[in-house]
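With one protein chain held back, the other chains of the complex are shown just where they sit.
Residue numbering begins at 1 within each chain, and the chains themselves are lettered A, B, C and D in the order written.
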Amino acid sequence: MPPKVSLKKLARKGGLFDGVKSNIHALAIGVKYLVDPQRSTLLYPKEYIEHRPGYRGFIVFVKEKCISCAACSRICPSAAMKMVRVTEIDPKHPDKPRQKQYPVINYQRCIFCGFCVDVCPTEALYHVPFHDIVYENLADMFMTLEQFQVEPQRPAVSEGLPVVYEVDEGKGLVKRRRG
Amino acid sequence: MTSGGLEAGAQRIPGVTVKKIEKEVYEIFIGPQHPGSGHMRIIVRLDGDIIVEADPDIGYVHRTMEKLSEVREWLKPIPLLERMTIIDACNVTLPYVNALEKLMDKTPSTRASYLRVLLCEINRVASHLYGMGIFGVFIGHSTMYMWAFGDREVFVELAEVLTGARLTHTYPIPGGVRRDMPQDLPEMARRTVRYMRGRLEEYRKIFVDNPVIVKRLAGVGVISKSRAIELGVVGPNLRASGVKYDVRIAEPYEVYGELDFEIPVFEEGDALARTWVRVEEIKQSLNIIEQAVNWLETHKGEPVIAKEDFDKLPKLHKEVYEKEGRVKLVPAHATMKIPAGKAVARGEMGRGEIFYYVESDGGTTPYRVRVVTPSARNAIVFKHIVPGHTLMDLPAIYGSIDYFPPESDR
Amino acid sequence: MSLESLAEEVKKVLGGFAKEVAWRKGYLEVLVETANVVEAAEKLKSIGLDHVKSVTAVDYPKESKIRVTYHASSYSREDLMGVIVGLSVDLPRDNPEMPSLISVWDGSVEFQEREVYEFFGVSFKGHPDLRPLLLIQELAEKKVLRKDFIVKEESIYEGVPFKYD
Amino acid sequence: MVLDLILYIIAYPPLWQVLILGFAGSLAIAMVAIWFERKAAARVQRRIGPYWASPALGGFLNIIADMVRYVLQQLIIPGTVDRLVFYFAPIAAFTISILPVIFIPLSPKPEFWPVATMDYSLLIALALSTLPPLLVIAAGWSSNNKFAVIGSMRESYVITAYELVAVVSILSASASLLTFNLVYIVEAQQPFKWLAILNPIAFLAAILAVLMSTSAFPFEIPESEHEVVAGPFTEYSGALYAFNMGGAYVRRFVYALLIALVFLGGWAPYVPGPGPITGYIIPSLIVVFKAVIVVLFISFLRAVYGRYRLDQALGAAWRLAIPLAIIGFGWSLFLAYIGVFH
Partner (left out) sequence: MAGEPIDKVYVGNINVSARRARDLLLGKLKLGEVVDWATTFSLWPVHLLTSCCGAEFAATWSPRFDAEQYGALPWISPRQTNFIIIEGTITRKMACALRITYEQMPLPKFVIAMGACALDGGLFYNSYNIVKPWEVVPIDVYIPGCPPPPEGLARAILQIRKSIREKKLASKWLIEGWRPDKKYVTPKDDVCKWWRP
């Protein structure tokens, strides 16, 4: 059935009865939630959200899979992914050092769009499913090649317990502890 | 307030020209640091408590997207333009992608179209809830803000499950979308829809029918039908004034022509009618979400990008798609060229119609991207509708228009 | 309304003004002379194209022109809602000047003409309030959306603070 | 002899009652009111509210943290203000807000509350409680800030609208009881002849007046942040702002005390006995409890209502509340005529 336009009329209410009734409605619903708030607030450091595997969080680099094609850094919309040239020892020819280029990431700019992960032809990049790391210095946010290969530690893990959120028909989002 | 010894015309703070104020007109600056301004400034001149002149001074969030689109490759403007309205991310990028598809003569697969529509409607509900929340806090109703934002989180969660990001989904790409739907999404979406329908009734009780709110909104900021047309107002604000216009029926894009929903139109044109349009639109969007997930559940098998693109994908890419439902891009996406031409595409965002003009000269970057967002077209309302109201009506009008400065400033 | 009949209707109502009528992807582009633009706009408005969606300017430095297009459409005629007509004028690049269409299309072009003014330096004669809208004055003078204002992209090797060699 | 005088002054009951119960008590109750306002709003809004400062106390220490932070923050005095009034107004407003407590008896026994047993206590308390808004206006005016001036203008509009309502509706008790003495007013309501039950119209008008005078929702107009930032207090920072904010809550509590005595029967149905415990502590706790209920109800309204427009609020005062107050006054005259209380 195709969409259609429907003209609606606003029910303009007036009169003392309606006024009193809607006041009572508003107060009653306030009291209802005052008594039973049905809340699902995340008590953050004590609890943290365990995101699904597909969540686009910080990015980790697997050097072994990289073929130095630079597709990730070409597609990066904010020029956060840069290539560095590295001279390293080729395992097949230990005597002949080879030139390769690897990506490094600048979290000052990264927008976590996931283009680099999606464009990588060998799956050398992957997301870790969290996003809550903060820095006190700008310089720390430019990952070196070594830092880029290490999965970052989520600070909340040592402080709290994981929870997941589920949709409930009556209460909206409800949080459920894992384990 | 006198200017304390500054000569007329002196400029100590840029943009603020100190000048002698004419008799009995009181000039106040609402914004940019003001609880009731958002990211903009409204220069208001008051005569007593009546606003005689309002001059919106926008551009505080002008991030030069039109220029930057011209220097970046075709795919990169998608995340870039998304930042105009991150609360409505799919709706804002979809017409750009549509314009690219028009230029490339590419048709997305039907499954991708349904996924786009699904995300668009999730975004639309989230965007309306955002607008109603901000509106609530503007007229002093903090509970509405909290409830709307709390329930918006349900839709944000839904979008996060679908795309992997809370707000900036970067979901549609030319030819399709970036991910397929997870298995448990339809059930989750249906639960969300049922929950939200119940909540709308409670919203009505505490906010939309609340006598204080009704008194505050009824008859405020009336935009008559003819005035709305002259000013080129868009979206719910237009439909609250009795104009039966919605891009989804005027020029159906994606699969909107096949879905069953209504476009609610009210005739009063005041702030209350605009609020009601949003509430009714949320109901219709919930219907669409339901239809979309039902379709997606029953029609499996088709890839979420155009068939010809999918066949060309390497083996690893197909494996990843089978396993995770994630469409991997090919390096050609970074350097693709698009045939020369001019294309126009439009779509209906939560706040109204968005318009894209994309011109290609056959190169790797767009030649010109012109985007006119709903908020940019609604900004005119401040200048022409606000004068004549009292100062306390300004937040009510601002909130009811659902003006979002980053979207307007681009 | 079918697209051919729209083109016919637009041609008929514009009479001799239309220098060129062409279908682009998604809209009908009508090119007119700068001198006739107000009359042409009035005629388009008379068939129901009652508002402007976008005032688009494109800079063509090679041809030394700036093309300003008013993408008009309709809210009042249901058969016209689905189509967009672009009323274009070509302006010289060194001193672009054209009459403002605010007298025809009112508020729907007011802010957008200000935008074109600040980004391209096109001055609209008869606009009541022609000053920069989004930009500060110093930037507006640079006419930032013209092609000769260059924004540099970084290369993929630039800006790395450490070296591996 | 001097020592005796000093001892007398220190031991003079009204002084320490005002100092300890008035000042510290009002402050404590203001803090409880702020805490409840935040927590109740948070509950209605389905969230936690202040929490981590003291999870066991439901985040109550957070209010103390806010207070300490305000008091010890840098105090900014803008160069363009009228200094004397800028300093003086909030402090005076806070002090005068507390003053009515002297004349509000929490106990009928003169040995515990000597001043309040005077025959005009209701009149004096009412008169004093209408003073602080003038100082709020002065505070706004001295700030030399456009938003502050608009805010204090609004405050002045609101004062003229609600003052008559407050005075007429609360004095309707005197009309039916033929006295201005708060102790007699309370005693006449023993045990359940509360004026809120016998004269609900005046009670409603009084509640409306309290809402308007303390700029509680839905009449939070002078400080309506989305037009006039913080209203009269826009330029205030640090301790002076804390005085302003505390003053508003103290004023709300003082009004609530008055309402508790006049309409909710004070310590009724309890009959105070002899001795400090039965004669003083229990009745005052009952009164404070009733007043806290009123304060908490007012705080709860924040979660349910938005705010009225200025003209609507004034219209509500002139068209609705003043007729209500006058009808309530007439009804209480009728009550006096038929002799309910005698």
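Heads up, the rule we're going with is that a residue touches a chain if its C-beta (ideal position, glycine included) is under 8 Å from a C-beta of that chain, and two chains touch if they have at least 3 such contacts.
For clarity, every value in this text was computed on a predicted model and none was experimentally measured.
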Touch partners, limited to displayed chains, of the chain removed from view: A, B, C, D
Of D:230, D:321 or D:335, the residue in touch with the unshown chain: D:230
Which residue of B:28, B:42, B:61 or B:144 touches the chain not shown here: B:61
Of B:43, B:86 or B:336, the residue in touch with the unshown chain: B:86
Where the missing chain touches subunit C, by residue: 135-136, 138-139, 142, 144, 149, 151-154
Contacts of subunit B with the absent chain, listed as residue ranges: 13-15, 32-35, 38-39, 59-64, 67-68, 71, 79-80, 83-87, 130, 133-134, 146-147, 149-150, 152-153, 156, 166-168, 405-406
Positions on subunit D where the hidden chain makes contact: 38, 42, 45-53, 59, 61-62, 64-70, 72-76, 225, 229-230, 233-238, 241
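Operating definition for what follows: only the chains that are shown with their structure count from here on.
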Each chain counted as touching subunit C and subunit D at once: A, B
Centroid comparison with subunit D (C-alpha atoms), farthest chain: C
Which two chains share the largest set of C-beta contact pairs: A-B
Separation of mean Cα positions, subunit B and subunit A [Å, integer]: 21
Between subunit D and subunit A, distance of the C-alpha-averaged centres to the nearest whole Å: 48
For subunit A, residues contacting two or more additional chains: 26, 29-30, 74
Subunit C, residues touching no fewer than two other chains: 153
Pairs of chains found to touch, sorted by chain label: A-B, A-C, A-D, B-C, B-D
Footprint of subunit A on subunit B - complex, ascending: 72-73, 75-76, 78-80, 143, 150-151, 153-154, 157-158, 160-161, 164-165, 168, 170, 178-179, 182, 188, 191-192, 194-195, 198-199, 202, 205-206, 209-211, 214, 218, 242, 244, 246, 248-249, 252, 256-268, 272-273, 276, 280, 314, 316-317, 320, 324, 326-331, 333-335
Touching residues (chain side subunit B, partner subunit C) in the complex: 14-15, 58-59, 62, 64, 66-68, 70-72, 99, 102-103, 228-232, 238, 243-245, 250-251, 341-346, 353, 355, 357, 359, 367-368, 370, 372, 376-377, 379-380, 383-384, 409-410
Subunit A to subunit C touching residues, read off their complex: 70, 73-74, 79, 81-87, 104, 106, 139, 142, 144-145
